[in-house]
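Here the complex is missing a single protein chain, while all its other protein chains stay put.
Entry: chain A
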Amino acid sequence: MPSTFSQGNFPLNVESIKHTIDQNPEWQLEEQKPLPQKKVTMELLDHLERLALVDFRNWEGVERLEKAIQFADQLHEVNTEGIEPMDSVLEDRCLYLRGDNITEGNCTKELLQNASQTAEEYFEAPPGNIPLPKLEEHESFLQDSN
């Protein structure tokens, strides 16, 4: 993975950015209460795998998922009552409107060259939607990894 930090800044030189840290914060994290551990059911796993086409593969994968959920749940500790959610840092930007002109297209060859299966200028896809193993087949992997 390419490093995005130049040699000079990494490891982080805290002294150089200390002045940006607010010494008198207006709010503080409440005392950390242990959050209820969310158990991931087989049903939920199956549902997630179909929705997101992710393969959890084994118990380790499922545990990692549970830990990730726990980590993200910390967001609930912040009191956001009465605050409008921000869903994009672009919210104050102007949405650029393009004129209705034809400026692209006609690159069939280039597009098809990336596809593994094509037929006479069509992309070829597997029939129906993504085929997934049935629920019973899942139980088998969990039994095996024991």
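Operating definition for what follows: a residue touches a chain if its C-beta (ideal position, glycine included) is under 8 Å from a C-beta of that chain, and two chains touch if they have at least 3 such contacts; residues count from 1.
In the analysis below, contacts and distances are computed from a predicted model.
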| item | value |
| --- | --- |
| Protein name (UniProt record) of the chain left out of view, among "Glutamyl-tRNA(Gln) amidotransferase subunit B, mitochondrial", "Vacuolar protein sorting-associated protein 33A", "BHLH domain-containing protein" or "Sodium/hydrogen exchanger" | "Glutamyl-tRNA(Gln) amidotransferase subunit B, mitochondrial" |
| Residue, one of A:17, A:78 or A:111, that touches the chain absent here | A:111 |
| Residues of chain A (touch criterion as defined above) contacting the omitted chain | 47, 51, 53, 87-88, 90-108, 111-112, 114, 119-130 |
